[in-house]
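Of the protein chains in this complex, all but one are displayed in their positions.
Just so it is clear, A and B label the chains in written order, and each chain counts residues from 1 on its own.
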Amino acid sequence: MILERLFFILFAVVAIAAAGGVVCFKNPVHSAFSLIVCLLQVAAIFVLLRSPFLAVVQIFIYVGAVMVLFLFVVLVLDIKKASLETFPGLKRWPVYVILPVMAIEFLIVIFGKSFAHMQMAEAGAETTVEVIGLALFTHYLLPFEIISVLLLAAMVGAIIMAKKRWN
Amino acid sequence: MIFSLLDVLALLPELILVAVACILLVLDPLIKKCSGLAGVISVVTIIAAAIATYCIASGDLAGGSFFADMHKIDLYSVFFKMIFYVATVLVMLMSFQYVKTKDINMSEYYILMLFSLTGMMILASAVDLLTIYVGLELMSIPVYVLAGFKQSSRKSNEGAMKYIILGAFSSGILLYGISFIYGLTGTTDLAGIAVALKDPVTSVPALSIAIVMLVAGFAFKIAGVPFHMWAPDAYEGAPTPITAFMSVGVKAASFAVMVRVFMVGLEPLYDQWVIILIVISVLSMGYGNLVAISQKSIKRMLAYSSIAHAGYALLGLIAGTAEGVSSVLFYMAVYAVMNIGAFAIIILLSVNGRIDQLDSYRGLGKTNKLVALLMMILLFSLAGIPPMAGFMGKFYVFKALLSQGMVPLAIFAVLMSSVAAYFYIRVIMVMYMKEPDGEFKMFKPACLYFVILLTVVVTIWHGVYPTLLIDLARLASSII
Partner (left out) sequence: MLLTYVPVLFMTGFITVVAIGVLFVSSLVRPKNPYAEKLTSWECGIESKGESNTGHYKVHFFVIAILFILFDVETLFLFPWAVILGDPTIATLAFIEMFVFIGILSVGLVYAWGKGALDWL
């Protein structure tokens, strides 16, 4: 158990550091790679939480597909210009007010015994892919099939939006 | 757990729409030459789906829930589905001429509307948070694209961009709220959530955060202040029929799901969410009506007025009774009709080459007496002046509010609707009191004219004789 906790701390610290890197790096490509590191750590945390399927989803969708999209966007945009430009003269003080408030709020939620009454999953029990598959294809069948229509609509939308520009 | 054909049958209207949309997509390269065809097919499909819905609702399947209690067929869902059918058909009818003049005549325009309609129907029947989320996305994504359909127009692009980014942000917040609710109650089923919430151990701070997040997510969809920032730009930039679709269809569907979530799932927490809803409602009525006064563009004015109308309709939900719910249903039906009518008249002017500005309406009462008269009736209805349907809508909402003893809120709403009357009547003033620029011979496409006449007739009919619709609404809300 102690080892598991140590690994959690390792992954969490690296994830937060990488997330900080995403914001701080000037070069968007560096930010994107930092994001990959962050997402990989989150995938590792999912493994620690005994849901390997979510870890696979994380790597498959985010590290795989979404990062490709990010990098293509970086290509399509003008990198040099985008990296030089800072945000227009926005007032930054609201950020410094809102962020601590939100942080305190979430800490209260987490340590306020919000989840105390909940039945914890059995220690070491794994949410296997079978369990997810069974739920997906029986109880959650309707949302699953709607997702296919949703993906189709998104595909049509993406093609329409970009159409004239490359015709 | 194994599904039967009955489940599929219960989903028949949605299946019809998706199937036809798919066929149109595959055949798209072939029917590119006669693109009006896709529109006609879509209208026929929606009518077929409406008939299917009616048959199912009057048959044995009525009152049942399907797909492991994910999809419910009750009068409530049928009432809203009928609003969506009528709204979508009317919007398509008024699009036929418009898309030709604006050079956006593509079959995808109608196909995306079919997809969005499917999402709305799923929302109306959804009793599970997961289905609700997927349905919301299916409804919104096609509308994001439709809002930016005028590719050459900067305004259209800007509006669509704001809509997409804020929309994605809000659905993220909504999903976060849903995950909190799931974490605290252990279920996504609305009835199950209500049971779990009755247990006092679940009243923890995290629940309040979940409620705030759910309200924020839904308030974005109905464009309630302070989650309205996208609305004026998206409404102004979008093709006008799509503006009507957004302000009517998307709003009605969001109200359908909002009422179900709050009155069924979160009913035990009424005291908590009603405070947030009161704030949103008051802000929406105040901000929407006051800012609408200073607008020069009629579309933008109607955008702010639609924010205000969302505030009025929320009052019915705030009342928190069956009477209140029925007033929301009535309000949505009436608002759909009168708002589509007003947008149809904007389109009529726009296909005649008039830009969307208040000045375009100068002297319309002298050059085109009938159009001005129809516009006046619709604007009176939007302002809530008797004997139009808009008045009855407000009347029932206020009545529900007063029967719960919320007098200050009702007084504020009445005050705000008198502010609203100012900017609606200003348009009428411009039409009748200003001199026209010259002769204005109008070309009146039959479909568009039919929509305008129909909406005006329905507006007057439900204003004079609201019993039929309000009885239906009461019947539909009795299950909530």
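Everything that follows uses one rule, which is that contacts are C-beta pairs under 8 Å (C-beta built on N, C-alpha and C of every residue); 3 or more make two chains touch, one makes a residue touch a chain.
Model, not experiment: these values are computed from the prediction.
**Student:** What does the interface between chain A and the hidden chain look like in terms of residue numbers?
**Tutor:** 4, 7, 40, 44, 47-48, 50, 52-53, 56-57, 60-61, 64-66, 68-69, 72-73, 75-81, 124, 126, 129-130, 132-134, 136-138, 141, 144-145, 147-149, 151-152, 154-156, 158-159, 162-163, 165-167
**Student:** Since one chain has been left out of the picture, which residues of chain B touch it in the full complex?
**Tutor:** Within chain B, the residues touching the omitted chain are 1-3, 18, 22, 25-26, 28-29.
By our rule, only the chains that are shown with their structure count from here on.
**Student:** Taking each chain's centre as the mean position of its Cα atoms, how many Å separate chain A from chain B?
**Tutor:** Going by mean C-alpha positions, chain A sits 32 Å from chain B.
**Student:** Taking the touch rule as given, give the residues of chain B at its contact with chain A in the complex, in rising order.
**Tutor:** 1-3, 11, 18, 22, 25, 66-68, 70-71, 106, 108, 111-112, 115-116, 118-119, 122, 128, 130-131, 133-135, 137-138, 141-142, 144-145, 148-149, 151, 183-184, 186, 201-202, 204-207, 209
**Student:** Provide the residue numbers of chain A that touch chain B in the complex, in ascending order.
**Tutor:** Touch list, chain A to chain B: 105, 108-109, 112-119, 138-143, 146-147, 149-150, 152-154, 156-157, 160-161, 163-165.
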